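Removed: one protein chain of the complex. Kept in place: all other protein chains.
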Amino acid sequence: MQKVKIKVAKLLIFSLGLFLLTYPFTSSQAEEAYRIGAIFAVTGPAAWLGDPEKKAVELMVQRINRQGGLLGKRVKVVIYDTYGDPQAAVLKARELITRDRVMAILGPSRTPTSAAVMKALQLDREENRFQVPLVSCAAGRILTKPVKPWVFTTPQTNALAAERIVSYLSEKGIRRVGIIYVSNEFGEDGYESLKGSAAKHRITIVGVETYGGKDRDMTAQLTKLATKGPQAIINWSVGPTSVIVTRNFKELGLDKKGILLVMSHGQGNIKYVQLCGKAAEGVILPAGKILVAEDLPNADPQKRVLLSFKEAYESAYHEPVSHFAAHAYDALMLVVNAIKRGKVRPGDGKGLKEALEQYCRGFVGADGVFNYTPQDHNGLSVQDLVMLKVKKGRFILIH
Amino acid sequence: MKRDYLLLLTLTVTILLLPPLLPGDYYVEVLLFAGINVLVALGLSLLTGYAGQISLGHAGFYGMGAYISGALTAHLGWPVPLAAITALLATAFVAALVGWPTLRLKGHYLAMATLGLGIILYILFVQLRGITGGASGLSGIRPVHLGDLYFDTPRRYCYLVWSIVVLAFLFSINLVHSRTGMALRALHYSEVAASTLGIDVAMYKLKVFVLSAVFAALGGILYAHYITFISPETFGFMYSVDLVVMIVLGGMHSIWGALLGGTFLSLLPEALHRLEDLEVMVHGLILLLVLIFLPKGFVGLIEKVGEKIHGAP
Amino acid sequence: MVLLEAQEVTKSFGGVKALNGVDVTLQEGTITALIGPNGSGKTTFFNILTGVLPMDAGRVIFLGQDIGKWPAHRRAALGIARTFQNLQIFQEMTVLENVMIGGFRHTHSGFFGGGFGLPRARREMEQLRDRALELLERMGLAPYQGALAGNLPFGLQRKVEIARALSSRPRLLLLDEPAAGLTTKETLSIARFIQGLKEEGITVFLVEHDMDLVMGISEWVIVLNFGKKIYEGTPLAVKRERSVIKAYLGERGAQG
Partner (left out) sequence: MVNLIQYLFAGLTMGVIYALTGVGFNLIYNATGVINFAQGEFVMVGAMLLYTFQEVLHIPSPIALVLVVIGGIIVGLVFEHTVVKPLMPMGVITVIIGTIGASVVLRGGAMLIWGKDALAVSPLLSERPIFLFGAALNTQVLVVMAITALAVLFLWYFFSHTIVGRAIQACAMNPLAALLAGIPMEEMMALSFLLSGSLSALAGGLIAPITLAEYDMGTMLALKGFCAAIIGGLGNNPGAFVGGLLLGVMEGLSAGYLSSGYKDALAFLVLILILLWRPEGLISRGRGERV
């Protein structure tokens, strides 16, 4: 008799433990509101992407609700952290849909996490079980080329940024270019895009080098590239590694050898300039207009939008607004715009998807003027990127 | 022996009843990923818990299973079962090739060597872009289906995963209670004594190493064919560390430690994501507290509770 | 019949010559003792015979086969079992399991058989269990079968190690200081027990310091000093041999 008692005790402990751990998550009753979910890499190796994105969305939802909400109803946003891990992104996306009953998901921040969510929830198929559109803040081509029915993206894709750089360089008569990129999804996609654009503009790539996300010294790779006689070196990376490349470039005195250092739109963040200190002087990069909002000509429709967002963000968080915050801002505002103009009812994911495809033409966002169509779920063009130069610690508009 | 079969029966019953009880697909998916973690941790429990050989590189074998099976179905369009078997054989072969020299090492040195192996495999997943899709990841991995029965809903896949976990536990229980299992425990406590009893210590260590690598690869295959998109960082050094933490928290001295530790570490992040920025720190604190207050892990705790009720010697 | 013959066995650690061309012949069914002062190379010789240590030169012939190069586990498969000077029992396994695994060489099921619970594997486990229980009864260890070997007092742990060695039904049993740390009463029972083995046809080769035990039960005694065999003979002859006394008690001792 005693033995049986233990068996039962063990069974109970095991099932109870499992159930208790999961029980507290049952969702609160969903009252009448527009429920929008968001998953960003708030912590972990890609925290510099997710953190500003989360802040931007929280800020704008507060403002919308303060100004009477959307079509008279409150906007409720649920934000989870994926720490940049694809498995966690899939789990959190599923949780947003099945438990929090959201009608749209903003994010994730990185291409692999976005691709994992797209595949797991079958968002690349027209008919899928969940009928919830994903508005990703990642720039990878896998999300938009060819178009995925339920996936939209807001950042300027690597292809656009690469095209902007290469066309600018060829305009300046630069024919020989070296490329160095970080061996992650952003770097690889950037390299592929640069190869495509360079071929189109008949620019020869004299050398290619890579480095790891955690590497802290790239003098070897830069020296090797310099020996190939490039007129410009393009670095494609995000985060601290780009600071190291910029510093090493200066230490090696490559700028004195007349080599131009070009960064990717991943460096669209004043913190990058602050971290590099004097080493960033003279570096050029493509970026969204948000970084030079004040210098934009008044006729530019984006100026008003950018200035109000920039002012709101910087007064709320006391840190300079970045490119990545702009991606999340656009993701939210595109959804809000589609709901408002398409009169989409709360919870109608399919209605929202169609509204995004119809009512987001010529929509003035922070990253540019969006033209979503059923065939193009990125909707941006090369004109949405401007060329900037770092001068005395600030970005100035040069093209 | 009989006790373990009863526990396995308890697990099977729990797994059959649980998915329908869970309120939404999200929980089923958490349970599914927990099953995959438990399967990989079970292999490590046999290797480290029973045979005493530490490995800090098993995420590499987990990744091999995922990438080989994934690439075969994505690039060459192989049927899933064939790709899976090929992945298991390839992983077993590499594990044997690599295990033979490294298993001569002991303690820290073995831990360092396996750590190095895991990182080398990770770097291969990133650099062999033609096959693995590099850091941008590999997509287009075909979902699992037997004939026309598609395992594409979380619930069906959860049953698939946990049925494999139950079979793996059945295999492990038999193994642990067989002469082979005793030989593994013997060489754990004294390799010299074991060899003088006729146990080919080097071969036994290699076989259990390959077995644990195959379990890891099987976990990788199940992961790849569910999520149908994989990228290198899932198979990095941190997962190898998580695996060891799972068996230590669960209780290294018993295969059931892999079940409890694996499930616990899979549920912990889900329970903590309310804490946002605090999550990382709380995660570390919980690990430390369990280590300090539960020397033999959860299984040890349950055994102690059992002893109190049972009043065993 | 000669069971084992060691010829010219040599082994050195760095500059130190632990064994210097030692020849030993063991007749089947006899009890032979290996004695000598500390550091004379006794345990090293044991380790070489059992393959735990490789030897620099020499040959080891067992039942006509040269097993000099064989690894420990292959020699054990021929029926060579041993105990250790510094106890090597499996602490976290029960006494029963320690003795069961002793019979390893008589079973053949592997990972495949064990894992899938094939009938042969299950039968083999039953055989090991029955054989071990019978042995434990004989050695009076049955009451401790469920206890962890590591928790037993020293004397009992020694007995468990011997039981484990016997569980492999060896043809040659090497005992490395079986009486070390035992009370006189326990030493007597070990002596009687070893003689019992002789009736079962097991050849015993033991290293021992307890002269009463050595002289009491061995039919042949080999004396080592500084890695060289200085004498071998019957216990009586060895007792009187001057060179042996000199080796043990030094010059003046030998005169007295």
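Order as written gives the chain letters A, B and C; numbering starts at 1 within each chain.
One rule holds in what follows: contacts are C-beta pairs under 8 Å (C-beta built on N, C-alpha and C of every residue); 3 or more make two chains touch, one makes a residue touch a chain.
In this text, all values refer to a predicted model and were calculated from it rather than measured experimentally.
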Residue among B:A186, B:V201, B:M252 or B:A271 that touches the chain left out of view: B:M252
Residue touching the undisplayed chain, where the options are B:L124, B:V166, B:A202 or B:L301: B:L124
Which residue of A:G239, A:G288, A:G365 or A:G379 touches the chain not shown here: A:G239
Touching residues on subunit B - with respect to the absent chain: 48, 54, 101-102, 104-105, 107-109, 111-113, 115-117, 119-120, 123-124, 126-127, 192, 237-238, 241, 244-245, 248, 252, 277-285, 287-288, 291-292, 295
Mind pulling the subunit A residues that touch the left-out chain? 43-45, 47-48, 51, 183, 209-212, 214-217, 219-221, 223-224, 227, 239-240, 243-244, 251-253, 271, 274-278
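Criterion: only the chains that are shown with their structure count from here on.
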Go ahead and note the Å separation of the Cα centroids belonging to subunit A and subunit B. 34
Where subunit B and subunit C are represented by their mean Cα positions, the distance between them in whole Å: 41
Quick one: which residues in subunit C touch 2 or more of the other chains? none
Going by the contact rule set out above, which residues of subunit C touch subunit B in the complex? 50-52, 71-74, 76-77, 80-82, 84, 88-93, 97, 100-102, 104-105, 107, 109-111, 113-117, 121, 124-125, 128, 146, 164, 168
Within their complex, state which residues of subunit B touch subunit C. 170-172, 174-175, 177-183, 185-186, 189-190, 192-201, 207-208, 211, 253, 313
Which part of subunit A faces subunit B closely enough to touch in the complex? 2-3, 5-7, 9-11, 13-15, 18-19, 21-22, 24-26, 42-43, 45, 80-81, 84-88, 90-92, 94-95, 98-99, 111-112, 115-116, 118-120, 140, 142, 183-185, 187-189
